[in-house]
Every structure is written in structure tokens, then in C-alpha cells.
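The structure that follows is given in the form of C-alpha cells.
Complex shown without one protein chain; remaining protein chains in place.
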Amino acid sequence: MGTVKKFLYLNRTAPYGSIYAQEGLEVALIGAAFDQEVSMAFVDDGVFQIKAGQDSSGTGMKNFSPTYRALGDYEVTRLYVEKESLEQRGLTVEDLMPLTYEDEEDDYKEKPSIRIVDSTELADILARQDVIFNY
Amino acid sequence: MLHTVNKSPFEKNSLRTCLRLAKRGSDILLIQDAVYAALSATEWTEMMMDAVNEHRIYVLEPDLAARGLSRDRLIQGVKTVGYDGFVELACRNDPVQSWL
Partner (left out) sequence: MKFALVVNEGPYQHQASDTAYHFAKAALTAGHEVPRVFFYHDGVNNGTRLTTPPQDDRHIVDRWSQLAQEAGLDLVVCVAAAQRRGIVDPDEAKRNGKDTDNLADHFRISGLGQLIESAIQADRLLVFGD
């Protein structure tokens, strides 16, 4: 086969209120094992998925937010967050989990995976994909 | 690129986000409850008239008919397609993004 496709996981739903965020993350992690070019985008309420400090203990639901930290180990190192969506929700990058990856081409330096992009940049990123999954 | 939207703009932000993130000249197909976005004389008509100038806007005809709406209620420049037209749009465009 040898085909490498660009896969983008586009997250637009908040966590806990529905299962899309959690099951979407499961797809991204499985997909990372297939040697494709994988990235994720967080748009609209999807930005709440990576809000720091989640504690779901009072709801009895599983706190799956630590799993996002594993993405770097699976070589999912491009997490695009749309600037407009953050601003609409009164959030800044400091409100988000500090998600990082180790850059093997740069002496395994720890680098941030989160990239804030505006809607024009994100529109270009979307148009360049081969496959877009949305959750 | 083909964008499909399936939500009424009166209820969800899917269409608004689609229009924010669609590059000029995209094909946008309104299906299911998104067909309401193509009606003339609503609070979304102005936004959609701008969208018609920037993109090619299509409505899935069976979803329109199911909801008791006819073509003469649509904003000028919006085209209707059947499922065969939906398939053609998906063939012509790569990738396809579903705004849910």
C-alpha cells in the first residue's frame, strides 16, 4: 500500500455532555498507529475538550482528559486550536492543558503540540486534508 | 472541497462555522435540518446571500420536500440536487467535511 494520507480529527463538541469527544479521541489514538499524517483541530465547543483542570469525579463519569497527553507519544504533534473559537468562549491558551511532544529531530526537546491558528489558516489546513473525521 | 451542513441555523452554529472555515469557491450542500438556512426572508437570508456570492450553495431536494418547502421559497442562486447530485458533488470534491 504505502499510501500516506492526511487525516484530520476535527473536534467541535464539548466533553461529558455527550460521548463524541471521548469516542473521537479513541479513533484518533487508533488512527495514529496506521502511519498516516495525523493532526487534530479544536473548533467551537471542541476547545473545551482540552481545558486544563478537568475533574469529573462529582459526575461519576470517566475523566478522559489525561489521554490527550498521550497524543504526543503517538506522534500526533499538531493540535490546531482555532483562535476565534477560544475568543468567543473567553479562553486563552493558558486555560488549556499544556500538551507537548518530544521532537526526535531536535534532540528530543519537549515542544508544545498546541498551535493557535486563525480561521483563514484553519480553512487552508482543512482544504489540504484527504480525510476529515468530525466529532 | 465539499462542505455538508445538517443543522438548522436557528438552533446550532454549524452553518456559521462552516462559512467561517470554507475557502472561497467551495461547494456547500445543505441537508436535513440545514435546508431551512436556504429560505428567503429569514434572519439568515442576508448571511446566505453573501454565501451564495462566495460559494456554490446546494440544497438536498428530498429533505426540502419532506419539510413542506418548495424551490420558490429559496434564496436566488441556491441550487437543488437529489441524492445523485449529492454523489456527484462528493466525486468532484476532495475532501468532504460534514458540519454536524
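Order of writing sets the chain letters: A and B. Residues in each chain are counted from 1.
Simple rule for what comes next: contacts are C-beta pairs under 8 Å (C-beta built on N, C-alpha and C of every residue); 3 or more make two chains touch, one makes a residue touch a chain.
All values reported here derive from a predicted model rather than from experimental measurement.
**Student:** Which of the visible chains would the unseen chain be in contact with across the whole complex?
**Tutor:** A, B
**Student:** Pick out which of B:Leu15, B:Ile31, B:Met48 or B:Leu74 touches the chain that's been left out of the picture.
**Tutor:** B:Ile31
**Student:** Please identify which residue in A:Gln36, A:Thr100 or A:Ser119 touches the non-displayed chain.
**Tutor:** A:Gln36
**Student:** Just checking the interface: what residues of chain A touch the absent partner chain?
**Tutor:** 1, 3, 5, 7, 19-20, 23, 26-27, 30-31, 33-34, 36, 131-134
**Student:** Name, in rising order, the residues on chain B that touch the hidden chain in the full complex.
**Tutor:** Residues touching the hidden chain, for chain B, are 4, 6, 31-32, 60, 62-63, 82-84, 86-88, 90-91, 94-96, 98, 100.
Basically, only the chains that are shown with their structure count from here on.
**Student:** Counting in whole Å, what is the centre-to-centre distance of chain A and chain B, each centre being its mean C-alpha position?
**Tutor:** 27
**Student:** Could you list, by residue number, the parts of chain B that touch chain A in their complex?
**Tutor:** Within the complex, chain B contacts chain A at residues 1, 13, 17, 20-23, 94-100.
**Student:** Looking at the complex, which residues from chain A come into contact with chain B?
**Tutor:** 10, 12, 43-44, 82, 84, 119, 122-124, 126-127, 129-132, 134
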